[in-house]
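First up is the structure itself, then whatever we jot down about it.
For this view, one protein chain was removed and the others were kept in their places.
For reference, chains read A, B and C in written order, and residue numbers begin at 1 within each chain.
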Amino acid sequence: MLRLSRFLPSTSRKVSDLKDVLWSGSVTFEHALSTSAANVDENASARKFASYTVFKGKAALSISPILPNFTKIESGGSRVKKNGSVMLTFFPAVGQRQYDYSKKQLFALSPTEVGSLISLGSAESCEFFHDPSMKSSHEGQVKKSLSITPLGNDNGYFVNITVLNNVQKTNERLSVPVTKAEFAVMRTALSYALPHIMGWDQALTSHPQSPTAPASKPRVERPHPDSEWER
Amino acid sequence: MLRLSRFLPSTSRKVSDLKDVLWSGSVTFEHALSTSAANVDENASARKFASYTVFKGKAALSISPILPNFTKIESGGSRVKKNGSVMLTFFPAVGQRQYDYSKKQLFALSPTEVGSLISLGSAESCEFFHDPSMKSSHEGQVKKSLSITPLGNDNGYFVNITVLNNVQKTNERLSVPVTKAEFAVMRTALSYALPHIMGWDQALTSHPQSPTAPASKPRVERPHPDSEWER
Amino acid sequence: MLRLSRFLPSTSRKVSDLKDVLWSGSVTFEHALSTSAANVDENASARKFASYTVFKGKAALSISPILPNFTKIESGGSRVKKNGSVMLTFFPAVGQRQYDYSKKQLFALSPTEVGSLISLGSAESCEFFHDPSMKSSHEGQVKKSLSITPLGNDNGYFVNITVLNNVQKTNERLSVPVTKAEFAVMRTALSYALPHIMGWDQALTSHPQSPTAPASKPRVERPHPDSEWER
Partner (left out) sequence: MLRLSRFLPSTSRKVSDLKDVLWSGSVTFEHALSTSAANVDENASARKFASYTVFKGKAALSISPILPNFTKIESGGSRVKKNGSVMLTFFPAVGQRQYDYSKKQLFALSPTEVGSLISLGSAESCEFFHDPSMKSSHEGQVKKSLSITPLGNDNGYFVNITVLNNVQKTNERLSVPVTKAEFAVMRTALSYALPHIMGWDQALTSHPQSPTAPASKPRVERPHPDSEWER
């Protein structure tokens, strides 16, 4: 029988500390912002941030969704320019219920990596490899891997990040055991997030006729949208 | 073959009674409101409340979602300050189809407890412990536990709450059998609610450019949002 | 191997016919409207109707979601007064691809009945009984039952409605075979609809501060919303 307890001293103060770090400082989980005038961020005040964090003995793991980017297209609408992602942030523990937020390690899951994670069988593993310097002259200097391995007996998973730095000759590894219940939260949150980080929720939002839009602009005929026949 | 019947005399009057109790009186299922001027509740008139209730012989069980709390952050947006929850409310029966709403017992499920419940196998159990006086001088005086145990043969679950009061020397226990169909409603509603009580729906809502916002406020460069490379 | 074909002569004209019937005439799938001035229907023009229909040899079956009803509460918000439902509408065939819409039979699934349907195993059955005259002097005169029974070999289900009229001494029965793919559509649509017909989507919608609301109305302190401790 699974037992969860809340009799433990609260970690709420720690969570606040964490969140202050997550949403400020050097990493901001926001829309991609360029310095170009075209991408002026007018809606910073409307942005909301949310995460799900598990605190364990040797490290904490926080997951957080990131929105996709859209770009204007000629026809007047917009299309996804860059998919969003789900960011995994690991923090090492430096004492009982104390975590060093300056030593965080990041790993951004792509839609397909999210798909891998949410379809993981209870006895299955998966591993992803990222190279932060991909496509630059520094390619291969730093290698990150994220692996998810079963705890056994359908009890959850170990989520491990390894960051190998060939220049600094360092090899950092953080590991967080995730219970079946916690993984169910992650799976549900990731399944919910997946269509959103690909922009499908926005593509599937109907836009009712705007009463202020000029109604006197008839369009020329276009091919029927969902017809596959027209080639 | 499962059979559900509606030939029974209606319980609709009772449901109304219950709802009057649920949404008024000493417990209000609303946003956390402080008395600070900053948190003035301007939107009370827009708030909507919903629940799912099962009425059984010895007790009734009602589940109801509660929104998370957001707090402003320096950068101009906001982040989850306190997760929402799913409130379970138990009412003892005091006669045929009559329940004593003054003797209700509450149990608020955290996101991880919701995760535990929605991933529960048909033959599995789970149990959660809460201490209402946690972190106060009264810690340990009252202990609550919620257990969910299978009825057997994939027929649903017993949902039991026990409230042990060491000061008043009382030990109240309410138990509600939940059919497979009713549990499917709960599981579906909880799965739907989970991303919302963690604020992920709000974090994943894009905010289109507001036409009234001042467009002439270019921002300084910020790190690319979803890049994990920038440490 | 499952094979679906679109080479058959189109049924699109028939579908239009059906929809004209579904959304007009004696049955309107709309919000509950009383004649009281308080419930004036100001938003008829914004309402949208959708269904999913399967046309088979002896009958057609259409399913369609119906919104819940809210009622104002003292505190200024509103709560679900009456759950929505998912309406099943059966039409008997009167010729090849022709259906008699005047002989439709209706069956409104409650949230728990929806839960029963979406959790149905591939070899399981379920049956629901409704009495249209429940709680009136005509109780027992008409009895409806809806049964869902497996086609066998994980191939889908038979969905059957029986309407027994003890006064008119009639016993009508319509039966529609639903393929595994069609049932997957129904299951997905019903799972999506379930939180909505219970009003959970509206209860979980956050209402951002309205700029036009009077901000100078500080509230008195209220109990913390999601605390279960306060009894």
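The working rule: a contact is a pair of C-beta atoms (placed from the backbone, for glycine too) under 8 Å apart; a residue touches a chain by one contact, two chains touch by 3 or more.
A quick note: this is a predicted structure, and the numbers were derived from the prediction, not measured.
> The complex has one chain that is not drawn here; which of the drawn chains does it touch?
A, C
> Which positions on chain C touch the chain that was left off?
1-7, 9-10, 19, 22-24, 26-35, 37, 40-52, 54, 64-67, 70, 82, 84-85, 87, 104-108, 130, 132-133, 144, 179-185, 188-189, 192-193, 196-197, 201-202
> Of the residues in chain A, which ones touch the absent chain?
That gives, for chain A, the contact residues 68, 70, 73-80, 110-116, 118-119, 124-131, 134-135, 191, 194-195, 198-210, 213-231.
Definition applied: only the chains that are shown with their structure count from here on.
> Quick one: label the inter-chain contact graph as line, ring, star, complete or other.
line
> Superposing the C-alpha atoms of chain A on chain B takes a rotation of how many degrees, nearest 5?
90
> Give me the residues of chain B that touch two or more other chains.
Counting only residues that touch two or more other chains, chain B contributes 70, 130, 201-202.
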